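The complex is shown incomplete by one protein chain, all other protein chains being positioned as in the whole.
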Amino acid sequence: MGHQEVKVVLNASVFLAAMLLDEPKEVSDGAMRMLLDIDSGKVIAHVPDRFEDEVLGGLVEAISKGRPVSAIVFATFLHFWEKFRVHSRNTDWRAEEVFQAALRWRVSYYDAIYLVVAQKVGATYWTADKKLLRFLRQHRFHDLPASAWIGDYR
Amino acid sequence: MGQQIQAEKKAVVNASVFLTAILVDEPKEVRQGAFQLLQDIVAQKVTIHIPDRFEDEVLGGLVEAVTKGRPILATPTAIFSALQRFIRVATIHHRSIDWHAEEVLQAALRWRVSYYDALYLVVAQKVGATYWTADRKLLRFLQHHRFPDLPLMAWIGDYR
Partner (left out) sequence: MAKSRGKTKADERKLLAELEDAKSEVTQMFEALRTGAISEDEFKQWWQARVAFKGRGFLRSMLERRELARGWDTKRSKSS
């Protein structure tokens, strides 16, 4: 029997959710489960190159607000960064297609980058953003990738 | 003094400067400065350096403006084309080649600014350019703290 590769695209908020002590348990548990599956190779994670900026930007912001972010948090990000399949701008995705997708799907340009990557690799887009998911399911654009809430990840 | 004049011929611009030029409801003083700088760039009186993600940030702002129904200077397609013309005269600084996430992170922590602001400041520092921004609060903060390795910075409303 053939083994089908399980592919995910995860949003930076999913990654950060796994690192936050006081987030709703279902969100942080789902995020943690996904990270463990990525580490063990059960799941292949695809992210756009800007994922790095979003996570690091988020951590810089957390530090600026006095959150106790230690070196080990950055080390954990670097550990996972090596496991991600990173999709680079101009090579794997282009600004023009993301721009058109954002206007077509009526989402932000940043949402569209992740959705376009998920569409290209045939992955499910996992996010902590319930409002976005509700919007996408309501509008049922025919060319959207599958998307899911991280709290439902098993 | 010589270094300052040279730096003024080289500019790094924040995406908000480009967006200010295309968003009709932005304050007049900032729009005038933005327009003048963009004209000087296209006329090659000023050399422009931008990080690769500048394009994403402008398009992100443009998509947001369109969705919110903000008045923009031309159609989204026309603005996209104008952005491409602008980018063609720019020197683009690419991730992992010209700038690295780790140095941006270190700069952000050292200067106590956002990662996003640090990226533009790092590019300006590397090429010896003046960093033009519409963000007065950022300028005030950095001018107050006087970190020794910061590039020259200026408010776009002051551009002549």
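Letters A and B mark the chains in the order given here, with residues in each chain numbered from 1 onward.
Keep this in mind: a residue touches a chain if its C-beta (ideal position, glycine included) is under 8 Å from a C-beta of that chain, and two chains touch if they have at least 3 such contacts.
Please read these numbers as outputs of a predicted model, since none were measured by experiment.
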Request  = Name every shown chain in contact with the chain that has been left out of the document.
outcome  = A, B
Note = Contacting the left-out chain: of B:Lys28, B:Arg88, B:Lys137 or B:Arg160, that is B:Lys137
Message = Could you pull out which residues of chain A are in touch with the chain that's been left out?
response = 13, 16-23, 27-28, 32, 36, 39-40, 58, 60-76, 78-79, 106-111, 128-129, 131-132, 135
Request  = Extract the touching residues of chain B with respect to the undisplayed chain.
outcome  = 16, 19, 23, 25-26, 60-61, 64-65, 67-70, 106, 109-110, 112-114, 117, 135, 137-138, 141
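Keep in mind that, in the parts below, only the chains that are shown with their structure count from here on.
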Distance between chain centroids, defined by C-alpha means - chain A, chain B (Å) = 27
Inquiry  = Please output the residues of chain A touching chain B within their complex, sorted ascending.
reply    = 49-50, 52-53, 56-57, 60-61, 63-64, 74, 88-90, 95-96, 98-99, 102-103, 106, 108-110, 112-113
Query = Which of the residues in chain B come into contact with chain A in the complex?
reply = 52-53, 55-56, 59-60, 62-64, 66-67, 76, 80, 95, 101, 104-105, 108-109, 112, 114-116, 118-119
